[in-house]
Structure formats: C-alpha cells, structure tokens
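Note that one protein chain is taken out, while the other chains of the complex remain in position.
Take a look at chain A:
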Amino acid sequence: SVLSAICFRNDETLSYIFQAGMALYKIVPKNPYYFWSVMSLIMQSISAQDENLSKTMFLPLAERMVEKMVKEDKIEAEAEVELYYMILERLEKYKEALDVVRGKLGEKLTSELQSRENKCMAMYKKLCRWPECNALSRRLLLKNSDDWQFYITYFDSVFQLIDESWTPPPEEEHSLEGEVHYTVEQAVKFIEERITEESKSSRPLRGPYLAKLELIRRLRYRGCNDEYKLGDPEELMFQYFKKFGDKPCCFTDLKVFVDLLPSSQYTKFISQLLEVIPLSATAESEIALPADIKALQQHLCVVQLSRLLGIYHAMDKKQKLTVVRELMLRYRHGLEFGKSCLKTELQFSDYYCLLAVHLLLDLWLEGEESAVWQCLTLLEEGLSHSPSNAQFKLLLIRIYCRLGAFEPVAELYSSLDAKHIQHDTIGYLLTRYAESLGHYAAASQSCNFALRFFHSNQKDTSEYIIQAYKYGAFEKIPEFIAFRNRLNSSLHFAQVRTERMLLDLLLEANISTSLEESIKSMSLSPEEDDIPWKDLRDNRDLTVLFNWDPKDRDISEEHRKLSLEEETMWLRIRSLTLRLVSGLPTLSHTIQPKNSEKTAENGVSSKIDTIRSLLQQLEAAVDSGKKFLEQKIQYPVLGPPPTRMAGFFSNGSCQCQTSLFYLVSDIYELDTNGLGKSEIQERIGNSFKSLVDRLTDLFNKCKGDLIEVRDGTLKTHPNLLENLVFFVETISIALWVSSYCDSVLRPFKSNLQKKKKKKKESSVAMPPVFTHFLDYVTELQTLTSNVIDHIKGLEIILTALKLEDLSLKDTLVNVTVIRDLLTVQYLL
C-alpha cells in the first residue's frame, strides 16, 4: 500500500522510496524493505542526467549496501543476488560479478534455466576471456545442440583464439570452464560429431546442420580453403532440404545461407530439390501435384526459394502469367487438405496464393495495369477460405491504399485485432492513409486508438514497476523503464499526436468552436515543442508483410534509415504548421499600443517573433525536404510507404500554406504601423491575388478521373484524392488566416468610418487593402462552392461506373463485390 501511492516518475520519488525502505527496515528488519532502498539507488543511477553521478555516487552506495548484507550472511532471495550482479555489471566490475555468480551466492540463481551459465558467459565476453567463452559454449552445446546463440559464441571464440595464436597452458586446466577448442580442425570435428549425434535421433534438431553451413561461411569469409573438408554448400543445403523440407521453417533456415550458392547454380539447385518431392500428375491435372501435406510443404518451400533466387524475376510477362496460373492451381488443389481446418487456422496452401499475388504485383509495378485487379480478387479469394490469415489482410490493405481505396481498409485492419504495442508497430498502416485519402472519421478513430494506448502506457508501466518491487523482481525494473521510454520516444506517437490535433482543428475550428477555443482546449501554444527530436525512435515493423524477394529487391537498412529521415522531416513540417496555426489567436490579442515603440516586457511583440521564427524554421524544413526528395527514392512495395511530402510540394499546397503565414506576418506589420505605408498594402494586395491563383491551381490538380477506363482496364488516380485533401486543409488555413485579417482590418475600417462621420468628409479614400481583402474573400467563396460542386460530381460518376464491361480474367470472386467496395470508398 505504500508502493501503490507512488508514481515512479522523478528522482524525488526515488529518494522517498529509499528513505521509506530504510525506515521500514529499522522497524521490521525484513530483506525486501532493505532491497527496495538498494533498488531505488539503481533507478536513480539510471535516470541520473549526470552519468558521473551514477558511477561515483548511486551505484557505489548500492554496492556497499549489498556488501554489508553479504558480509553478515543475510542474503536470502535469488532476486537479491540478481540485484548484486546488476550493480556490479553497471559499475563495469565484470570480474567481481563473475566471482559472485560462480561463488556460493550464485547457487541461488535457479528460476531461470542456465541463469548462472548465461551470466558467466556475458561476463566472459566483456572480459574477452575467449578460452572460457569457448569451453562454456562447447559444454552448453553438448547439453542442447539447438541453442544457436552458443554456436555463434563457439565460433567467435575459436577464431579469436586462432587469431591470438592461443595454445593451452601446459599441465593445467585449459580454462575455468574446462576443455577449449582452438583450431579449425577441432571446430570441424565438434560440429561433425553433433551432426552424427543428431542423425541418430528420431527427431533430429536443426542446429548442428545449420552450424556446419555457418562454419563454411566463416571460413570462406576468412579466405580459408579448409572448406573442402566440410563439403559443398549446395550439397549440404540439398541434404538439409531432404531432412527438413516439410517444415515451414526450412525456407527461413536456408535463406540465411543462400549467398553461399553461386548464382550459376541456382536453376540446377532448384531442379535438384524438385526431384526429391513426391509429386504425381493425374489424368485431370496438367501438373504434378502433392499427395499429402508434407509434399505440399516441401514444394511450397521450393517455390519460395525460386523467388528468393530471382528465378521468377528473370522471366518475361508470359512466363510469369503461366507461373501465376500454376500457383493458383496448386493453391486450390491444396485446399483439399485443409477441409477440416478451423476458422482460426490457416490453410496449408495459403502461401501459394500469396506468391501468385507477389508475381502479379511485380507485373503491375512493371506497368501491367490489369494485374493489380487480379491481385485483389485472388487475395479476397484466399481470405474467404482462410479468414484468419493476416498476410492476406495486410497485403489487401497495402494494395487498396495504393489504389486510393480506403473504405475496405478500416474493416480489414479492425479484423486484425491489433492490440497494445501493435498500435505502435503497425498502426502506421492505417494512419498513413486514413486522412490522406479523405476518411476523416476513420482517421480520428485510428489516432484515438493509438493515443489511448500511448497515454495509458505511462500509468501501466508504473503499475508494472510497483508489482516488480512488491515481488522483488528487480531485474525487470530497468526493462520496464526502457519499455516506457521506447514508447514515449516513438515516432508514431509523435506523428499521431500532431496529426490528431491538425485533424481536430480541421473538423472543428471556426465550425463548431472558434479557432481560439479549439487551441485552448488542446493546450497548444506556439512556443512549446513536445516532440523529443533527438530521441525519436522508429518502432514501426517494416517487415510485417511477408517477403520472399531476393536481397537486392528486399527492404534494406538503407531503406529504413531513409524512411525514418523522411518521416522525421515530414513530422517537422506538420508540427511547425500546427504551431503556426496555434499562434494565430495569440496575435489578435496582443496588440495594444499601435505605435510599437514599446518592445515587450510581457511578450507583446515576442508573439510575432515566435511566429516569424517558426516560419523561418518551416522554410528550412521545406528546403531539407525538397533536397531529400531529389534522391527520388523508391521503397519496395512491401516496405515502408513514402510520406505525403512529395505530393505536398508538387501540388503547390506547401507554397500556398507558407505564403499564408507570410501574409500573417505582413498583416501584423500593417496592424502595428497603421495604414500609412502603401508598400505594405501593395504587398498584401499581391499576396491576396497570388493566393487565389495558387488555390485555383491546386483545385485544378484535383480534377480528372479518379478511375480511368482505358483499353478495357482500370487505372486509378489516387493523387486526385490526395490533392483534394490537401486543398481542404490549405483552404482551412486560408480561412483561419482570413479570420485574423478580418480581426485586424475591421477595427481600422470602423475607426475610419467614425472619423469620416466626425469630420463630415466624404472624400476620405478607403485604403486599397480593404477592397483587396473583400475581393479575396469573395473569390475564396466562389472557389469553395466550385469545389463542393466538383465533389458532388465525383459521387455521381463513380456510382454509375459499370465494371461488368471490363475484362477481368480468372475472376472467381463476384465482380459486384469489387464494385460495391470501390463505389463506396471514394465518397468524401
């Protein structure tokens, strides 16, 4: 109950826990209270801004506290030993940590299997004690020859020892952990022995066979020609396939080692694999089919490998279409085996269908417009037989979004039932396109789901930490903290936060509430920037869509880096736009003295300075963005989606929005200096004119056929939709800025009218800026009603579209299903 009152957020709290722990311990000398205090010191060392302070104060104090208990032989629980280890490790006292684990205290480490061994191994690595690393990994591999991490350590250490020309000390134990292998020959013999052992088992483990391939790879890398002793990788991989080809993991296992195969051998390798699969042609089928699930899985593995080795990519269009036909035949045949599958299970032949779709996608990207429609029908077919297959749903989502059809996406995503951390890792699939394709309700909803998760994370992790204290699970506490930070620094979190606010303004401001009220309710202010730019983390799962592509077409580290860069740039532009808009209401209030000799004590003129500074930052961000786009990066279609940045620049909405903010600056200047200067009025007048031109240009870019019918096939033009969405946003900003203009000009006008009355002069000329503004507003009105008419026209065209007139080959799904999906999704 002491703990549940605590919120683990700052150092004050932590030192409170320290004191509370010690105080309780004095009254009731139970270990848990004492170790709360120790743990609180560790947490203070983690969160300390000054790293020096951690190393010289908090951790040493924690260490002394534990040492006291050790000396008095009062250590009881496993968690207390883990805590001691944690402290020593953080102090980089690796030798001492090793001694603790190997000593009597280490005997308490029982909850985790091999806990002592794992901790020893970690310390040996830190201390670069390769003999011990090798001996221990050797022993652990003897116990479990499938534990891959120890093969890695075993190999790493052997080669380190070879490079150091290490030899065992005469007449002594090789190492603390026993016998050491320090030559290639010994390593080869060891691996061969593991394989021999495994081959005796009725259910052999895969580890040793893969270890042999790994050893070959390492020897090749080192330029050793010892590999001839181990055999040809092709032969070994063939043997591996014969043993494990019927397991779904065979593909991912072999994928790791395909770079050991020479490309001239690819076709031969595939043929070799096919030969050993029991397939038989029947009277009805033109192709040889598997008689059971095992043979099907083996064949599927070969198809996946064929794609990986680039064999399909080298084919021409006709050959590719033949392969697609064959794969679908195999897919449908394979459904026989899955007749008794539950709705929650996947069909055995599902990935034949997915592979066929991937081939069609290749064709689509090469310019075959009709291919994408076949993709949709095949995926929908697959989903109808395998309603739980997330891969079908994910690819449908990807394709529908690229076509510009968001309507079916909302339900597909919802059927994935993404929860918790998935809001961070795959939420982008939805949020990237919901608003950009005009589905404002879905966009709001998807943002809300994500935000609810991110906000509850704070509270939830505090709960976890409390529980960890309660049960003495100290090792977990730094992990929970790291988890919380990972989510707080999430790129997606920052994006969703920003976009939701922009969206809310779009939907409410000066509609249901005033701009000022909306901004107040969001607690927005132009000076504040709550995005942790330096610490932003990309938590997106960019490989959530299955991919059997060869390495040169796959998602690379470079793609990930570039995508993060692009997303961050776009976020900066959006964030600055939001802050600029949030500054508009502040400007209206702050002008008191019209003669601005008085510079701000209380930030009267600093508001405009903030705006102007933000505008400069926006220009800089736009410049960076434009420079970035010069690289013309193409991400793989199954990889990260590009941001909206390119469209934002090319359709002119960027230039328009920036001009609007410059206009704000000019109007402010007019407000401050009065109507005397004609230069400002002229500039403002020109701005109004060019804004109307720009907005009209932007609107023109929204015109055209959303679905174009050409030569019997359909081609969609989602950019027309995206431009329309940018138009709506830009004109909203234009209207908010107009509101500001009005708030400045109106008092001028009424003042002038009063003066006119007083002086009884009829010949005071109205400043031109008034007329310019009136014209501007009128033209905006006309433009807006034109746009509304245009949207209404779009709806009519789409519902009249007759899809039956188009040829869709190999369609098994009812065409009207597709039509219904498409007609609904374009409605704004």
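One rule holds for everything that comes next: a residue touches a chain if its C-beta (ideal position, glycine included) is under 8 Å from a C-beta of that chain, and two chains touch if they have at least 3 such contacts; residues count from 1.
What we mean here is this: contacts and distances are computed from a predicted model.
**Q** Identify the UniProt protein name of the omitted chain, choosing among "N-acyl-aromatic-L-amino acid amidohydrolase", "Exosome complex component RRP46", "N-alpha-acetyltransferase 20" or "Histidine-containing phosphotransfer protein".
**A** Cross-referencing UniProt, the chain left out corresponds to "N-alpha-acetyltransferase 20".
**Q** Quick one: say which of A:P248, A:P278 or A:G793 touches the chain that got left out.
**A** Only one listed residue reaches the unshown chain, and that is A:P248.
**Q** Using the definition of touch stated at the top, determine which of A:R203, A:K318, A:K339 or A:K419 touches the missing chain.
**A** Touching the chain that is not displayed is residue A:R203.
**Q** Which residue from A:V256, A:A441 or A:A482 sits in contact with the chain not drawn here?
**A** Only one of A:V256, A:A441 or A:A482 touches the chain omitted from view, namely A:V256.
**Q** Per the definition of touch given earlier, which of A:E76, A:E475, A:E669 or A:D705 contacts the omitted chain?
**A** Within the whole complex, the residue contacting the unshown chain is A:E475.
**Q** Going by the contact rule already stated, which one of A:D146, A:E197, A:D666 or A:D775 would touch the omitted chain in the full complex?
**A** Result: among the candidates, A:D146 touches the missing chain.
**Q** Provide the residue numbers of chain A that touch the chain removed from this figure.
**A** With respect to the unshown chain, the touching residues of chain A are 110-113, 115, 146-149, 203, 206-207, 247-249, 252, 256, 342, 345-346, 468, 471, 473, 475-476, 479.
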